[in-house]
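Only a single protein chain was left out; the remaining protein chains are all shown in position.
Labels run A and B following the written order; every chain starts at residue 1.
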Amino acid sequence: MNQEKKKLTITIPEEEIMQAGHLACQGCGAAIAMRYALKALGKDIILDFPACCWSVIDGPFPYSATQVPLFHTAFETAAAVASGITNGIQAIGNDHTTVMAWAGDGGTFDIGIQALSGAAERNDNLIYTVYDNEAYMNTGIQRSSATPHGAWTTTTPVKHFKKGEKKDIDSILVAHGIPYLATTSIAYAEDMVKKYKRAKEIRGTKFMHVFAPCPTGWKSDPAMTVKLAKLAVETGVFPLYEVVNGKYKLSIKPKELKPVEEYLKLQGRFKHLQKDDIDYIQKKVIEKWEILLKKVEMFGE
Amino acid sequence: MKKVVINGDFAASYGALSAEVKFIAAYPITPQTLVVEKLSELVSDGELKASFVKVESEHSAMAACMGAEAAGVRSFTATSSQGLLLMSEVLHWSARARLPIVMSNVNRAVGPGWSIWADDTDSISQRDTGWMQVYVENNQEVYDAILMGYKISEDPGILLPTMVNLDAFFLSHTSEIVEMIDTEDVRKFLPPYDPKYKLDVNDPHAFGALTSPEYYYEFTVKIHKAMIKAKRKIQEVGKEFGDKFGRYYDMTEAYKTEDADIILVTHGTIAGTAKETVDRLRAEGKKVGNLKIRYLRPFPDEQVYEHLKNAKKIVVVDRSISYGKEGAFYSETKASLFDYNLFVPTYGMIAGLGGRDVSIQTIREIVKTAEDNEPNKIFFIGEKK
Partner (left out) sequence: MDKEKKYEFNKTEEYPKMVVSFGSTLTNKTASWRTFKPVINEDKCIGCGICWKFCPEPAITPTNPPKIIYDYCKGCGICIVECPVNAIDKVDEKR
């Protein structure tokens, strides 16, 4: 064996805070998301989880995968509990510990939006992460307002697949005037780590929207999780950008968007779609992409 | 000690001030609004060094208190009626998480129709959340119950939250003299909150994880045991408070019950009216007494039995009703007596719903109803018939 052999190329922090043995499904995007977030944020952190996949992933009593202080809480309370923690510890003189609410799309786009809006309006000093797998996966793949048009879920069966668009949660948060928002993807680890490190340094409410594919709910091959997350960016389905004090900045700008079909065809949840359905989705993706480019142009740096 | 003339809401605010709470999250609802207004003032004037988060709902108020309390920070909130009902889910959560939060709840009717007046339906419907519930008679007791509430709740053997219930308007908006205790003296009575387990980066734990049937049962048993243990603690703290500050409290307060033929069982402001009525009836030669019940949870079974065992008739007054059954205090009282194999004629009196006045005349009517009727059923006192 060549003893001079180089060290492994490491592009994100090496220390593992999240431990293996957790209960995430094979190829879980949400598990990858947590691993990166904790790498970026370090151990001086307090987490809270509402009902979501991570209520299970973290492990049953008396074990925990995250190995940092963590409060499990009720479905709609992620932001409110984080507000309590951050303002509480501040009142007793702790202004260094990062407080992060970590919720799924159902807990954020739907049932938790009121408390989230409250925290964002008050600009409480916390990071709010939504790991978005586009449906209620923990309860068994029911549609949420983050479910995209065309998708099958157990409450939008094939014959009546989800009609209507995914809620634009990011614009809603931007409208609150928070200091920092970023969309991130588990396929872009370095970008995600960089954004979390930036969020940690900013005071106020930071909203992190992490795209986290779910093989179980998307009926996709667990091995394709990272590939799918990458394709979502490359097709314009989930663009990566930051909004710093209202200013939009693209993080990744594909030279040319790949056809959305490349992304859709790898997922069982879209396999019923006909050509005109796909055309429609393609049209909407382009529309939204162009609106985003306009925002970057108008409100960008 | 300092004497001030304040309403019940302010007494709650000053209770939180004297307890030196470090965190408040609250949402306004009539007739609790004066609590949050006064606290806002105290915090912004720097008189109370605490963080006050003006949340967007009562649900978030309790959720935020849970977050702060779990981080080891003494927390306070106040609500009423619909607000308490909105909190219901997180009332269970905070108790099961063993977070010794103290909250004042102004007892107000629930809608529809809209009613902002006194009625116990709000807190009674939250009886089984794992919160200790104390019902107070006057503004001094509001203030005192908050201080004692923290002491009892934060006891390492208890760790359950306390709800201090005061009647809408009769207390919340009525001014009385309240004696405030000097901060230095409060500190000697109520040490800083320092829980064994909290959200602490130097000793990281996950709280409230997935709990299988293999484990869940025992956690529930532990809450019950803590609640039972709290009975003793409430008495000890009530005595200590009396020794230090001159006002003694227990789980119940018996008034002229020893030789009474008819004993009224009351709570809240009605207890005050009942005691006054007892004096008048006694002057007329009737042997009547009153047992004021302070705690609904934990319920003082032993004391209820001790004070009622020689009565010929037991008359329980409720300001709410469990539809299709009877008032909660009536049910609880009967259950206690049954546990001791005591079978005495009992009467359930429903009075004062939705803020209808319960006057001395009403109490007289209650006593007369018990004298004139067969027992073991409920009567609607003051209903337009």
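Rule of thumb we're sticking to: a residue touches a chain if its C-beta (ideal position, glycine included) is under 8 Å from a C-beta of that chain, and two chains touch if they have at least 3 such contacts.
Computed from a predicted model, the values in this text were never measured in an experiment.
Engineer: I'd like to know which visible chains would be in contact with the absent chain if the whole complex were considered.
Structural biologist: Contacts of the omitted chain with visible chains: A, B.
Engineer: Can you tell me which of A:Lys6, A:His96, A:Lys159 or A:Lys275 touches the chain that was removed from the display?
Structural biologist: A:Lys6
Engineer: Pick from A:Ile172, A:Ile202 or A:Val226: which residue touches the chain that isn't shown?
Structural biologist: A:Val226
Engineer: What is the set of chain B residues that contact the non-displayed chain in the whole complex?
Structural biologist: Against the left-out chain, chain B lists 96-98, 159, 197, 205-209, 211, 215, 218-219, 221-222, 225-226.
Engineer: Using the touch rule from the top, list residues of chain A that touch the missing partner.
Structural biologist: Its contact residues with the unshown chain are 5-12, 14, 16, 18-24, 26-29, 31-32, 35, 58-59, 61-65, 67, 70, 186, 189, 215, 221-227.
Please note the rule applied: only the chains that are shown with their structure count from here on.
Engineer: Just how far, in Å, is the C-alpha centre of chain B from the one of chain A?
Structural biologist: Result: the chain centres lie 43 Å from each other.
Engineer: Mind listing the chain A positions that touch chain B in their complex?
Structural biologist: Residues in contact with chain B: 43-46, 48, 55-56, 58-64, 66-74, 76-77, 79-92, 97, 114-115, 117-118, 121-122, 124.
Engineer: Under the stated contact criterion, what part of chain B meets chain A in this complex?
Structural biologist: 22-23, 25, 49-51, 53-57, 59-61, 63-73, 75, 89-90, 93, 97, 199-201, 204-212, 215
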